[in-house]
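With one protein chain removed, the remaining protein chains of the complex are shown where they sit.
Letters A and B mark the chains as written, and numbering starts fresh at 1 in each.
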Amino acid sequence: MGKQQAILRESMERLDLTRTAFADRLGVSRRALDTWLLPEDSNGHRAMPDVVARLITSLAGPDPASDGASDLRGRLSAASGRPQLLSVDVFDRELAEDFMRVAESMEPIARRHKVSRVLEGAVLGNLFFEPSTRTRVSFGAAFCRLGGSVCDTTGFTFSSMAKGESIADTSRVISGYVDAIVVRHPEQGSVAQFAAATHLPVINGGDGIGEHPTQALLDLYTIRREFARLGKTIDGSSVAVVGDLKHGRTVHSLIKLLSLYKNLRITLIAPKSLEMPRDLVEAARARGHRIREDSSLDALKQPDILYATRIQKERMSGEGVEAYPENFRVDRALVKARCSGDTVILHPLPRDSTPGANDLSSDLDRDPRLAIFRQTDAGIPVRMALFAILLGVDHLVAGSLRDAPWTSPPRLGPADAAFHRLK
Amino acid sequence: MGKQQAILRESMERLDLTRTAFADRLGVSRRALDTWLLPEDSNGHRAMPDVVARLITSLAGPDPASDGASDLRGRLSAASGRPQLLSVDVFDRELAEDFMRVAESMEPIARRHKVSRVLEGAVLGNLFFEPSTRTRVSFGAAFCRLGGSVCDTTGFTFSSMAKGESIADTSRVISGYVDAIVVRHPEQGSVAQFAAATHLPVINGGDGIGEHPTQALLDLYTIRREFARLGKTIDGSSVAVVGDLKHGRTVHSLIKLLSLYKNLRITLIAPKSLEMPRDLVEAARARGHRIREDSSLDALKQPDILYATRIQKERMSGEGVEAYPENFRVDRALVKARCSGDTVILHPLPRDSTPGANDLSSDLDRDPRLAIFRQTDAGIPVRMALFAILLGVDHLVAGSLRDAPWTSPPRLGPADAAFHRLK
Partner (left out) sequence: MGKQQAILRESMERLDLTRTAFADRLGVSRRALDTWLLPEDSNGHRAMPDVVARLITSLAGPDPASDGASDLRGRLSAASGRPQLLSVDVFDRELAEDFMRVAESMEPIARRHKVSRVLEGAVLGNLFFEPSTRTRVSFGAAFCRLGGSVCDTTGFTFSSMAKGESIADTSRVISGYVDAIVVRHPEQGSVAQFAAATHLPVINGGDGIGEHPTQALLDLYTIRREFARLGKTIDGSSVAVVGDLKHGRTVHSLIKLLSLYKNLRITLIAPKSLEMPRDLVEAARARGHRIREDSSLDALKQPDILYATRIQKERMSGEGVEAYPENFRVDRALVKARCSGDTVILHPLPRDSTPGANDLSSDLDRDPRLAIFRQTDAGIPVRMALFAILLGVDHLVAGSLRDAPWTSPPRLGPADAAFHRLK
């Protein structure tokens, strides 16, 4: 939503007033207020007079944004009127780019050169109703790196839910204890139910086959950084996505985010029966991207990005099984045959390293084009940025930095040497 | 215990002396020391001379209390001579009131306006041998909000206990690692065993059908605040307690705490076979309260407090089942028929929101009289107060406050709007 909308909604929220009561308080007609609240590109939209903006400030207290805070919190809150990230659908290109810039400003902390304590005293409820250690630790560490504390819950059962407690009750109770909440839940839509019952910042950490928006954001963040290093832009680039494109929420969200850019050539390669859902393909086409679909890795033609995902054999049913390709593995031979010298290879991880798995092979581990660990590392600055924005402290981070006194290795993994030389 | 007792006991503890050795050190007779150690209201009690108090200070180092620390730590320690809260039985009215005032002083932190780091460097062992996510997170978040760190254990098995380790060994080992301990355990009495093996602060987080003292304290805290808002006092008020009064340790402890006040009219409504235990009823009567018992919700007559608890059908045995009332649900219709405009409705949560459950109905969720989330929110200031007192820093909190830099919502839940207007 536009900035005007964001200010009005937040002020009503802060003053705890309905639209009618708010119009009364401002001394304007309800109809005028309604026009100011319309989307900027809609027909009836009107800009609100400056004097009203000033009155709002004096009534509702200074807009946090006016202290130098960015307006990203308001823009991220557009979908629900609350500082919550449930889906990548909230992003337009400008918001995505602005968000990425905040994430980049977190790099000195993420790389352990600097320490910030801006969230000292704040508590994160890191609620994983489905186990996912890496995602949980990534969110937790990101919050800690801003100075906050973390309360974790793990595992499938939440004792009070087992006693018949509603998701709404659980959400509201936990909201009394913490300052921000990450929720992962095996059922699609349950995170949205959770978020609807609280005004605290809520981040969807994955809800079944639904969304996992921070994964898509860190994918995009990685692509931007790799392209910056290579002197490329996302506009006009070619992206190949390989694997099970039907069940992977990760690739669904990524396609949506990439579609915000221009003139992409997207190659979708999946075994039959595991294709990308029609609606997502059509939506990307509608935005002007060239989409090609295939079921063979032979369709790969030196893409700028090769994004691989795992294929679980048990997911290939009926007809699919017969059509199962001999080899759906992304390995050194394939990369040599079908990638260029600067193709960037990505994967959401974990990858299946058991022999014969149709997944990204470890024989590529020392290939500098393999960016999978730069990609997981990106989870920290991206999640830090999200917490900082949703809690309204993104503008305070830079001023809060001090040097980290402990010793960090110049590269994290033995195979990272090559990566560092790239930069 | 009185302040004199507390000082003497703490000094013996600090000097690590027996009574006889302590009397020797002071140059007084053992018999004189014994009279000073008697309860203030007992027959043989004598006040100790000022000069002895001064000698004690010079021997044992300054009493922490003399630095401006409150004497609440000593008074809470009266039961066991240690800074531990195992049961609400330690409270008299004055101690309960003094405790509530400390809890109220935590509100600016609990409401996220202020940050304190007074316990920075301290570590809480948050030991849940029985899962209870909400209680665990509430204790953990309260400790974090004072600046401390939390080590959690969750789940039923404690690996070394499975190898035959005694509770006493477990307690003493953990005591070497942390600064305060919360224990929840499925067996009644096990928390007391745990506490007997350590001199660290221990809080009973619930031991089976035994006690859950912090729940009772937050219930009382909520009642006090709601009554303050409504201009009522606990003395002389009417309280109705509804549901399974036999198994609910929560309502048992609450009755004990309420009994410290004067002239209450208490209505206990439970299905037959789930009545409040006789001894608790008689103890409350003995303190001069009027108790009425009934098995039908028709007995409700515009109480000041309506405290509802869940009824689990499986707990109603034999005769009880036939006597099972058609409807034992606290819902909008009941409240309309039998409550006044300022009846405060409480529930210890979780409530069962599955259809047909004999529990507090969610059709009351937007009713401003429903105080159940104000009640769970109260867990933070109450548990903060307890930690601060038991660790001897309650007098340091006020001086340690600074503004919280992050943005908090003006109300936590969508239905809280009504609550805020109440104030």
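The working rule: a residue touches a chain if its C-beta (ideal position, glycine included) is under 8 Å from a C-beta of that chain, and two chains touch if they have at least 3 such contacts.
A quick note: this is a predicted structure, and the numbers were derived from the prediction, not measured.
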Residue among B:L33, B:A197, B:V242 or B:L280 that touches the chain left out of view
B:A197
Out of B:V118, B:V137, B:V251 or B:L360, the sole contact with the unshown chain comes from B:V118
Missing-partner contacts on chain B, residue numbers:
13-14, 16, 64, 73, 82-83, 118-123, 125, 149, 151-154, 157-161, 163-166, 168-179, 196-200, 391-393, 396
Since one chain has been left out of the picture, which residues of chain A touch it in the full complex?
109, 112, 115-117, 131-134, 136-138, 140-141, 144-145, 147, 149-150, 152, 154, 310, 349-354, 357, 359, 362, 373, 376-377, 379-380, 404-414, 417, 420-421
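Just so we're on the same page, only the chains that are shown with their structure count from here on.
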What's the distance between the Cα centroids of chain A and chain B, rounded to whole Å?
41
